[in-house]
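This is the structure I want to talk about, given as structure tokens.
Here the complex is missing a single protein chain, while all its other protein chains stay put.
Letters A, B and C mark the chains as written, and numbering starts fresh at 1 in each.
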Amino acid sequence: MKAYTTKEKIQHFLISNAVPIIFILMSAVAIPLSGFSATYLVQEMLIRLARNSFLVLSLIIPIVAGMGLNFGMVLGAMAGQIGLILVSDWAVVGMRGLLLAAMIATPIAIGLGYVCGAVLNRAKGREMVTSYILGFFVNGIYQLTVLYGFGKLVPIGNAELVLSRGYGIRNAINLAGMRHALDYLVPIKIGTLNVPVGTYLTIALFCLFIVWFRRTKLGQDMRAIGQDMGVAGAAGIPVEKTRIIAIIISTVLACYGQIIFLQNIGTMNTYNSHDQAGMFAIAALLIGGATVSKATIPNVFVGVVLFHLMFVVSPMAGKQLMGQAQIGEYFRVFVSYGIIAISLALHAWKRQKDRERARRSLRGEA
Amino acid sequence: MNEKLKGFIEEAGWPRVIIGLFLLSLFVAAPFVKVRVDASISDTLVRFGMNGILVLAMVPMIQSGCGLNFGLPLGIIAGLLGAVTSIQLAFTGMLGFLTALAIAIPLAALFGTAYGLLLNRVKGDEMMIATYVGFSSVAFMCMMWLLLPYTSPTMIWGYGGSGLRTTISVEGYWLHILSDFLSLQIGQYLYVPTGMFIFFGFMCFLMWAFLHTKTGTAMTAVGSNPEFARASGIDVNRMRVVSVVLSTVLAAIGIIVYQQSFGFIQLYMGPFYMAFPAVAAILLGGASVHKASMVNVVIGTFLFQGILTMTPSVINSLLQTDMSEVIRIVVSNGMILYALTRKVQVKR
Amino acid sequence: MINRRNGFRVGLLVVLVLFGMYLYTSGKQHQVLVDNMPIELEGKAYAPEALIRVAFNGGEPLELASGDRDVTHIVGPRHTVKIEVLNESGDVVNTLEGEFRWVGRKKSMFSAPALMGGAPSPMVDSPVEE
Partner (left out) sequence: METTPLLRMEHIGKEYFGNRVLADVSFSLEKGQILGLVGENGAGKSTLMNILFGMPVIGQTGGFEGQVLLDGKEVSFADPLDALDAGIGYVHQEFSLIPGFSATENILLNRESTKYNFLVEVFGDRLETLDRPHMLERSVRAITTLGVDLDPEMIVTEMPVGHRQFTEIAREIDRENMKLLVLDEPTAVLAESEAQVLLQGMKKLAAQGISMIFISHRLQEIMDVCDKILVLRDGRVIQEAKTHETSVRQIAGWMVGRKMEETAEAHPADRIFGAPLLKVERLWVDMPGETVRDVSFEVRQGEIFGIGGLAGQGKLGIGNGIMGLFPAGGKVFLGDDPIYLNDPRFSLSAGMAFVSEDRRGVGLLLEEPIEWNIVFTAMQTQDAYTRALLGGLVKWRDDKAIAAVSKEYIDALEIKCVSGRQRAIELSGGNQQKVCLAKAFAVKPKLLFVAEPTRGIDVGAKKLVLDTLRRTNREHGTTIVMTSSELEELRSICDRIAIVDEGRISGILPPTAPVEEFGLLMLGATGNGNGNGNGEEADRTVYHDE
């Protein structure tokens, strides 16, 4: 192997981190334009890191197992919401309410994750589009359950939750009893900044879990499957089962992630909250420099900060620049979708190139 | 008999049979819950005509092996640009409609070419990327609708704001220009938009004819076995681009036909989810991810739109609740999911 | 080995369920009516004070004149209460601390006179409201 010159190293660094760098530059232009104060932005980022990191982290394990971006994470989000609805109905509040919601949601998430994994095993090679559509499909079933089942089949006592017709859950649920229960479990304030320490501790714990998990036999098996399913299978690793486990873990974690997300927001949009969860989490991860086949913990945090910085800043920047805040709002939607499209395309393109190169290397020296 | 039935079900696939029976039962149940069958049929027919071409737009890409065109919004945007520009120019009647087409088609061809070139670089991952290309183009156009210098007072925000409205009425321009051509009104409720059917039929004929030309044959071969096609001297990438362009152009035409019947142009997030019903419809009609025909288009559109029309009216009167939205979600995505996870069966 | 492991798993499951039940009971929020009205329990009558301040579990105090009724929320099954009796100028003349248990939705009214009068439980039948 030849040694790389400094120039080559820098070039390599720039290329492999192109996406985050572009976003940093964009933010550098947009922040002064928006006119937001530094304190405001820092506070906002602190909150949003706490709010979103867990959801984004839940995407890592399926990527390790070679299943791409788990668009099916919305399944987990739905499970989490069902837990929250029930707990709100029972009026269990505070940290205990959150824990109970998580405990109720876990079996649901495991069940949905199993289904998702089994479906994806039938669609090897197009996991992403399948999990994406599966998300929509399960969303339909979720709506069926929550809009028609709750209050009829599942007794809901709290009249505040139920639509006026007597069954079905209302559009917005106030989670006041659980709001910030985890965030400010350990109350610390730095100057005027509120720091959601409790959530950060949870996230840190979870990062440790991921690091530890990668060093287990199961984690090793997932890495092997992610790189070459055929070889892993021939070595006796149960491929399909392991893939299902990867998706189950991701779904359960997404479920917890959604609970953390909603306790921070404080209100739940029964029929929309989960929809956006998947898209924003995936966009954030990709902006952090992850690809369809490789994601690390730093990618998550860099991504969340950059994505939400753009998210907060762009409407104001749009207003200052174009005189319309709407432009900025559409711009951030465009960026969220655009970044996913570009990342997916780049990845597919690279894979095609790799395949060609691998073929060429077979020829050897002619 | 039993064998025959089994064979039929196997051929059609369980979901299709279930949905077919479901639709049939809706029509049977309709009179009992005091829903007028003729009005329902009329609704179904109109929606069939409105959506037919959008579903037809799926055919070329499926045939050429590019999969389901989740990037349909790209073509729809071309159609929207055509429609909006035609109104800006204040052309009315057939002239306005044709102007919209004349502007939309070259734009769609342009978009389609770029989109096709992109899809050629990402073989195997077309569907996911197509979805997000569609989404991001819609989001991009949201900004453009605000910025583009359209001035027609029917289209821009009234109160001093700039940019186009979210919905623009085509009344006074080319509302029902196709639908009302030779249309029939039977009794009070049954309305048949003959002109729209003729146009849809003509489009289907063009598609059918194209598939019978040398190029069309080559395109089918590319979808069936790209290696074979290449060995026979076909430029596989070019054929794929041609199919994508065709699909995009059809989407542009389709949305204009849709608008003249619907009466409104929906901008901004309007085209966002438009690909999904079209995809679901063609799959419902019996197409697979690799093969589709005109029959699939017609049957699929009819079944799918039938369910969309019938569920709100019948189910609502039956259960006193509006479940149509949920049923639409479950049916359309269930259908796509079924097609994606179906193992390719090799019969010998 | 397998039995040991499965036993362990079942045990864990039981622990989790118990923990869930604990969370439910200890985390459940109750709506409680706070009363400063005359009341008669088991043949014994309790009279209200003119003005009292009631605080549950060290939270925000409620101020109730004689005959007042207010509503608040308490969490969990076991509670402490602090009642301060005020005179006309608003000074605390008497402070009383007590404990009580939540006994169910039917008895969701907290009667301050009952507690101050030393009744067995301050929780009394909630008034029927329609």
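Criterion: a residue touches a chain if its C-beta (ideal position, glycine included) is under 8 Å from a C-beta of that chain, and two chains touch if they have at least 3 such contacts.
The shown structure was predicted, so the numbers you read here are calculated from the model rather than taken from an experiment.
S.K.: Which shown chains does the hidden chain touch?
M.R.: Displayed chains contacted by the hidden chain, ordered by label: A, B, C.
S.K.: May I ask which residue of A:232, A:279 or A:309 touches the chain that does not appear here?
M.R.: In the full complex, the listed residue that touches the missing chain is A:232.
S.K.: For the chain left out of this view, which of B:99, B:220 or B:248 touches it?
M.R.: In the full complex, the listed residue that touches the missing chain is B:220.
S.K.: Where does chain C touch the missing chain, residue by residue?
M.R.: Looking at chain C, the ones touching the missing chain are residues 4-5, 8-9, 12.
S.K.: Tell me which stretches of chain A touch the chain missing from the display.
M.R.: Listed in rising order, the touching residues are 1, 212, 215-218, 220-221, 223-224, 227-228, 230-232, 234-237, 359-360, 362-364, 366.
S.K.: By the contact criterion defined above, which parts of chain B meet the unshown chain? Give residue numbers in ascending order.
M.R.: Residues in contact with the chain left out: 209, 212-218, 220-221, 224-225, 227-228, 230-235, 290-291, 346-348.
Heads up, the rule we're going with is that only the chains that are shown with their structure count from here on.
S.K.: Taking each chain's centre as the mean of its CA atoms, how far is chain B from chain C in angstrom?
M.R.: Those two chain centres are 62 Å apart.
S.K.: Whole-Å distance, chain A centre to chain B centre, using C-alpha means?
M.R.: 32
S.K.: How about chain B: which of its residues touch chain A in the complex?
M.R.: Against chain A, the touching part of chain B is residues 70, 118, 121-125, 127-129, 131-133, 135-136, 138-140, 142-143, 146-147, 162-163, 276, 321, 323, 325-327, 329-330, 333-334, 336-337, 340-341, 343.
S.K.: Touching chain B in the complex: which residues of chain A?
M.R.: Within the complex, chain A touches chain B at residues 119, 122-123, 125-126, 128-130, 132-134, 136-137, 139-141, 143-144, 147-148, 165, 322, 324, 326-327, 330-331, 333-334, 336-338, 340-341, 344-345, 347-349, 351-352.
S.K.: Can you check the complex and tell me which residues of chain C touch chain A?
M.R.: 16, 19-20, 23-24, 26-30, 75
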